[in-house]
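Removed from the display is one protein chain of the complex; every other protein chain stays in position.
The block that comes next holds chain A.
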């Protein structure tokens, strides 16, 4: 069990290193010179060269990689090409915002997916079960930016209950929640619909298992059999899918942040791309990669807790 966890951690660390190399060199070979981009086409070659040296982009790629990656993990992500200010505080602020948004989105997704998926499975041969399935099918086909716009139209513009955009930090309490509600809902609705499909399939599968029949033969009523024996078994695949969905949610957050004008990783990333701010882009992409890998690591560590068959024999 412990050995397994250590192995997972090792694999995680290795993947992070490989990912950082890929991120760095992929962005490094992109055409376009950050110094030239900043100074414009009219600038003289000497000025550009001077700025290159100042930014450090005139040195060899491996050297720059080492400098960047050691800095990255010691909290010094370098100086933004665009704003000439340190990258780290900006990225970390944006990261916090996005993380809260994504966690809100996951919360919404799970709150929608579990009841909807379980009901759709349990009542799959009845009209209401079919209705639940249809709802989730419909949910999948709505792009989340559209869901965001619709939510704004209804709850912010027409009803005026919630703000149409912007952000408040968690310290703001109620105001934070009011700002979080619509974007988290927009993010979670669609992913909740997808997760509901998986939940439905997992519960349906489990209901056909032999041990469910054993549970009934012991004298458990159908509902109790599902609660005591079915759900935990159905949870194993659902948890795995949730971790995959996590990556989708972060990507979704990039779009949703733009719709709701939220200062998260997404909007920061889009701005950095527009400015050819390579240092910023690298750091943001690296943060996203680490987040996704962390989510996978978490699931890898959690799954053996749910399913004893995944634990080591030792």
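As a working rule, contacts are C-beta pairs under 8 Å (C-beta built on N, C-alpha and C of every residue); 3 or more make two chains touch, one makes a residue touch a chain; residues count from 1.
Throughout what follows, contacts and distances are computed from a predicted model.
When the listed names "Heme exporter protein C", "ABC-type glutathione transport system ATPase component", "Ligase-associated DNA damage response endonuclease PdeM" or "(2Fe-2S)-binding protein" are checked against UniProt, the chain not shown comes out as "ABC-type glutathione transport system ATPase component". Checked against the full complex, the candidates A:5, A:19, A:103 or A:220 give a single residue touching the omitted chain, namely A:220. Mapped onto chain A, the footprint of the missing chain covers residues 125, 209-211, 213-222, 228-229, 232-233, 306-309, 313-314.
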